[in-house]
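Step one of this worksheet: look at the structure below.
Shown here: the complex without one of its protein chains, the others still in place.
To keep things simple, chains are lettered A, B and C as they appear, and every chain counts its residues starting from 1.
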Amino acid sequence: MTRILWACAAAAIAASSGAIWAQQKSSADGIAEYRAMLADGNPAELFEAKGEALWKTRRGPKNSSLEACDLGKGPGVVKGAFVELPRYFADTGRVQDLESRLLSCSETLQGISAAETAATPFGRGEQSNMEALVAYISAASNGMRFNLPQRNPEERKMFELGKRAFFYRAGSHDFACASCHGEAGKRIRLQDLPELTKNPGDGVGFAAWPAYRVSSGELWSMQRRLNDCYRQQRFPYPGYASDVTIALGVYMGVNAKGAASVAPSIKR
Amino acid sequence: MKQAQHPLLYAAVAVIVSIAGCAAPAPAVDYDAALQQMMKSSFRDQGIAKVDRLQQDEADAACSKALGGPLPEPTRVAIEAANSKTVRMPSDGQFIGDWKLGEQLAQNGRGMTWTDASTAPSSNGGNCYNCHQITKAEISYGTIGPSLYQYGKLRGVTDPASPASKAIVEYTWGKLWNAKATNACSGMPRFGHNKLLDETQLKNLMALLLDPKSPVNQ
Amino acid sequence: MHTRRHALSASAKLALLLLGAGILPAAAQAQASGFNQAAFDAKSLADAMKALGANAPAASADVTVSAPDIAENGAVVPVGASSSLPGVKRLLLLVEKNPSALSAIFEVSEMVDANFSTRVKMGQSSDVYAVAMMNDGRVLYAKKEVKVTLGGCGG
Partner (left out) sequence: MADPMRIRAQASADKTTVRVLMAHEMETGQRKDAAGKVIPAWYIQQVHAKLNGKDVLSAQWGPAVAKNPFLQFMIKGAKAGDKVSVSWVDNRGDTRTDEALVT
């Protein structure tokens, strides 16, 4: 990756005139202005409100709420849970991210089938409830700093596997996560790409999801974000809450240690 | 470099090298095997994107394993040599097509995802602007690859058909056909080799980059 | 979601009006419900103004349109219309190159400032207009070009 692409590249970049640089800068300013105008009034709030109600509503075959769900900080503790996920859970014997954990809680407490929810397309049925729940739960840790536990061997193993998955190149285009997120200061079109192999800073990269997606008008969870990354990577379809998605969550989350969460944020 | 931060990796490598010759009591994880298992169990077919896409060729496997770092020199040389052999020059000897169609292809970022209907090159775009600056007019361009603005002009190409331009024309064709021929872990897709674009489409991209009339070279 | 059950009581009047409107023909319904379908169907700025019974608009420094220079995504473009002039009756927001130009009409009352912000969709780069219809019949506008960029991987 770090090898210089194209021997003549440097010459070409150097030849880009001052005028082009100025134009580039002003488009960056324009985009910054656009984002600032949107920040005040993030429709993610609509999902937070719905998620909070869902957390407390008795539902499912067992007619129970999610209020007894242990997100890692003890049953019912929502605040601070998000910035420590994914983590190992003794009751399931697995490292779980927020959505994987919600699947477990929803199945045990409410009797809602985890497999059925996982197989439901994004944005429909239980999946749309999931989006609202992750908006609510992540919002409760807004401003807090990421601090994923790495004490359990399973957590450390998932970090190592996540790192390898991150660099795993394959498919028709030979892409890996690292193709876009392995270097700092890069863009696709005008979109800045966070470098996820290290801590890209407060509210950037891992610390910015879930997010309200302006382009689709939907609340995108980390699972959905990863799913669409893999789609654009030209990979086959990653299962919802599958191990590869959780391992990537551990890798990026550990790398983001100390970064303040701005989730749920607003994105293009 | 990154490996140094993770002694566990060394442990894993050590286990593989020793091929479990001695039953060491310390439980070390074979991460490479665990990774393969995880990838296999995590993905499924969807539309045109089948799980066989997870299979890596020599280049993909080696570059993945390097975790963003450099390849061992012999590996790099071998990968570039193998990929060089795949490059096929245009059947009719003509390299330059229509830059206008090339610009359309460069703008088009579609193709080969599980939401696309067909794997035929005709349904694919070149994705070029996602990573490269190309014309001056398009301000929405990526920076993962180098700028291609004035690509031909900077290389002194005034007539792509002239003998003087032959070397750069063939080099550029090779880049588009199989970028791993000259850079083993290049981030650029292998458009010809992996049948992402056909000969006509590649010629149109060649025109965008090298035709003196193309806006790229103004 | 049943978190705010008081919702309907506050709009009882509105609901009654709608129930009544349901039995009226479409045109009358539009009128009865206070929605100017013709104005929102108009393709061009000029046709929209005609449908609103407004005079031809004149450029004015006393009307302000707020919008970003560049929109990262045309699906959501923050826009605003305001005027410091006294006697503003209505403020309109229009996007010249949208399939239908008119996006929103705001009725100014003595209880609110002539200053509204919302977000619109834009199919392509276009001029965005803020138009002030004055009590005295004058129609004033300001415009600003917003560039809509292509974003993401395009796939």
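Criterion: contacts are C-beta pairs under 8 Å (C-beta built on N, C-alpha and C of every residue); 3 or more make two chains touch, one makes a residue touch a chain.
Here the structure is a predicted model, which is why all the values come from computation and not from measurement.
Put simply, the hidden chain is in touch with A, C once you look at the whole complex. From the set C:L45, C:I70 or C:V120, the residue in touch with the chain omitted from the display is C:V120, counting the whole complex. Residues 1-4, 6-11, 14-15, 18, 22, 33-36, 39-40, 75-78, 80, 95, 98-100, 102-107, 109-113, 115-121 are the ones on subunit C that touch the missing chain. If you put the missing chain back, the residues of subunit A touching it would be 40-41, 43, 45-46, 49-50, 212, 217.
Heads up, the rule we're going with is that only the chains that are shown with their structure count from here on.
Averaging Cα coordinates per chain and for the whole protein, the chain whose average falls nearest the overall one is A.
The chain with its Cα centre farthest from the Cα centre of subunit A is C. Rounded to a whole number, the gap between the C-alpha centres of subunit B and subunit C is 47 angstrom.
Once the centre of each chain is set as its mean CA position, subunit A and subunit C turn out to be 36 Å apart. Our note on geometry: subunit A versus subunit B, Cα centroid distance of 26 Å, whole angstroms. Residue positions of subunit B touching 2 or more other chains, listed in rising order: 113, 115, 127, 129-130, 139-140. The residues of subunit C that reach two or more other chains are 149-155, listed in rising order. Note for the complex: subunit C touches subunit A at residues 1, 3, 68-73, 75-78, 119, 147, 149-155.
On subunit A, the positions that touch subunit C within their shared complex are 26-27, 29-31, 33-35, 37-38, 49-50, 53, 188-191, 214-217, 231-232, 268. Taken together, the subunit B residues at the contact with subunit A in this complex read 2, 6, 8-9, 12, 29, 31-32, 34-35, 38-39, 41-46, 49-51, 53-56, 59-60, 63-70, 112-115, 119, 127, 129-131, 133, 136, 139-151, 154-155, 175, 180, 183, 185-190, 194, 196.
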